[in-house]
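As you look at this complex, bear in mind that one protein chain is not there, while each of the others sits in place.
Chain IDs A, B and C follow the sequence of writing; residue 1 opens each chain.
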Amino acid sequence: MNAAAPIPATGTRPVRLVYFAWVRERVGMADETLDVPADLATVADLVRWLKARGENYQAAFANEAVVRAALDQVHAKPDSPLGNAREIAFFPPMTGG
Amino acid sequence: MNAAAPIPATGTRPVRLVYFAWVRERVGMADETLDVPADLATVADLVRWLKARGENYQAAFANEAVVRAALDQVHAKPDSPLGNAREIAFFPPMTGG
Amino acid sequence: MTPLIRIQREDFSLQDEIDALAAGRADIGAVVSFIGLCRDEAGTLAALELEHYPGMAEAEIGRVAAEAAARWPLIGLVAIHRYGLIRPGEQIVLVLAASVHRRAAFEAADFMMDYLKTRAPFWKREHRADGTLGGWVEAKADDDDAAERWNR
Partner (left out) sequence: MTPLIRIQREDFSLQDEIDALAAGRADIGAVVSFIGLCRDEAGTLAALELEHYPGMAEAEIGRVAAEAAARWPLIGLVAIHRYGLIRPGEQIVLVLAASVHRRAAFEAADFMMDYLKTRAPFWKREHRADGTLGGWVEAKADDDDAAERWNR
């Protein structure tokens, strides 16, 4: 009898993350490409995962309700499904115009 | 005993009348100065008095509700008192802008 | 803030008016402008002839501008209305409102135009492309309704 097949590693996929304004300053970079667990379902799930990565993310997302997100350059909400978004942005409420 | 004093002639006062657009065309002139009975109380009274003067005024004021008036360059209504207005204008509804 | 009001035969320049309004100051956050132009009505119109009531035109637009200035915190307010023969594509009227914030500038310009349409003593008549003289343009109930909004 063979040993049980190893539990397959949870799938990941590369995602480009971009940050703006004070979210960028708190994260400490303008963009990065991370291998993100494929089973993260929503924007809020991704935020939780990022916060577990370090204090810089915790600072950026200290008040999650304030930070806005965009999936492939389209505004999204915390419960928006990540789908196959390749570029995910986080930023404060907009102050243009 | 003297004869009774003559009934005083009804007072009149000179008023400059100005007309615009199709009111001007129907009256047949752009302006005129008329001696107007001092006892005409309102804009509507003046319009009635003018209509008695001739067909051109009757044509201009055929539809009295449409013609607008101004007393000394301030918009007025049919029941506005003439007061001591020296320049009285009649014109169609405005179409500027 | 003294509104600038001009009734003139000549054309005007929006850019010149904005430049004059904004010259040497940095407290304006928002400028809203409206330009009304003569349309060719699908090629049927040769020109609009604008008759006006000299004296009252300035006075009445001045009263409308004073109302706007009382209602909104404006830094600048300009109204220019042309008279005479105006050809398709040419400018007829300009309203310019400047304020710290955009809402006041938008509302004041919108208000000015609604009241200019219904209160300023101007009358348009059409000169048709076929050489005939058209009738006097009729006032629109829409315009009265638009002006009435501000009393709600």
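The working rule: contacts are C-beta pairs under 8 Å (C-beta built on N, C-alpha and C of every residue); 3 or more make two chains touch, one makes a residue touch a chain.
None of the values given here were measured: they were computed from a predicted structure.
Here is the thing to keep in mind: the chain we left out touches A, C in the whole complex.
Which of C:L4, C:I18, C:A59 or C:L85 touches the hidden chain is settled by the complete complex: it is C:I18.
One chain of the complex is left out; on chain C, the residues touching it are 13-15, 18, 22, 25-40, 42, 88-89, 100, 102-103, 105-106, 109-110, 113, 146.
Interface with the hidden chain, as seen from chain A, comprises residues 18, 20-22, 70, 73-75, 89, 91-97.
Assume only the chains that are shown with their structure count from here on.
Measuring from the averaged C-alpha position of chain B to that of chain C gives a distance of 30 Å. Averaged C-alpha coordinates put the centre of chain A at 51 Å from the centre of chain C.
Chain A and chain B have Cα centroids lying 78 Å from one another. None of the residues of chain A touches two or more other chains.
Contact with two or more other chains is made by no residue of chain C.
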